[in-house]
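A selection of the complex's chains, in situ.
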């Protein structure tokens, strides 16, 4: 048996074993999801999200793409993130990379693979940001393992750059951001401790934004503003808006 | 124990139990992935990809987003698809929806949720395409279940519209496209039999394209073409290119 028949057959066996273990298993799930976790991981077949995290159905919202990237203008991931944070209210958000990642290896190499090349440039940008550290690692395997970690750290930072996360951080129940790396060779999930390590705080002077006030809030649109002198694009208004002023002087 | 500590603890238990069952489990995986399946499913926490398909680590490449959508210009999914088909050579590609999908329900309702609204418009487009059938279903639950199925069917069609799939279909090992629906209430995976049902064939007169010839192939660029009369944008050249001609006359 192969192809889709195998999958359908596997599914029947899984349903039977689940029902045998716990006759009310499926009924409980049908009542809705209240996941506490959001998992952003790699599409790699060797990194099954629920297995490696030991989470059961209903516990973890999941997005998986090539090399677990968080791209600023990617509506696919941003939709997942907005829904998970603002509608479902997840409490822990994990970016999970893995050693031996084919996408990371491809980005570190100089071969072209087609359309995916454009996606992988995001990882080359991580190399650029950390070039000094990256190039100093003389062992090939070690350098590639470190790139996997650096990539996870930068993707957690990319989460922290979104207005979705920044606004949620000011709520009563701010979500926690985590960077994890999974080791295919032994199954262990390592916490990079990005939150405690200050990798987000370090960037706040560049990326932090304040939510618009209730009464001039862009997203609850009530017609164009009365005073165009406040608009960006007005050279006169620029200095007042430049939050760098204080630090630079 | 809660938050990330619980996940890390779960992971330790999982590693132990895996090693107890099969001491060489992880070592085998470290040698690389050769997945035969690509799974495109919903981010919903109640639809764990590997569980419901009974696939183990190494067997299935996975992408999950809100409402298992395949959007033509979504570089996130297209990168997954191109890598899975052209580099990994997966043989079976599944779009897997599920009854009780929150994204589909949100699209069928008229409330706004923020940024995700733009993503969900893709599902409203499915309603438009199948409005006659959709509106004739008087039972609310039945109508919503049918929308989940119609959404899966259209996403399989969206796969078939890509040059990635169309070119792979002409290879020695053409992949198979499947539309599946998972029922949260009983765990069963249903095959919508889209391939046999002609849902792709029906659209070929509109969407089929031919790969460029080796010697004028766009992707292996060798400088601009010599003869601008062949370029699109030349009104004179349009009639010759219009593949509709024969059918229309």
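Each chain carries a letter (A and B) given by its place in the written order, and its residues are counted from 1.
We take it that a contact is a pair of C-beta atoms (placed from the backbone, for glycine too) under 8 Å apart; a residue touches a chain by one contact, two chains touch by 3 or more.
No experiment lies behind these values; they were computed from the predicted model shown.
Because every chain is the same sequence, the assembly can be counted simply: 2 are drawn, and the full complex in the file has 4 copies.
Rule of thumb we're sticking to: only the chains that are shown with their structure count from here on.
The touching residues of chain A, counted against chain B in their complex, run 2-4, 7-15, 18-19, 25-27, 29-30, 33, 35-37, 43-66, 69, 71, 74-80, 82-84, 86-87, 91-92, 94, 100, 102-103, 113-116, 118-119, 164, 176, 178, 184-189, 191, 219.
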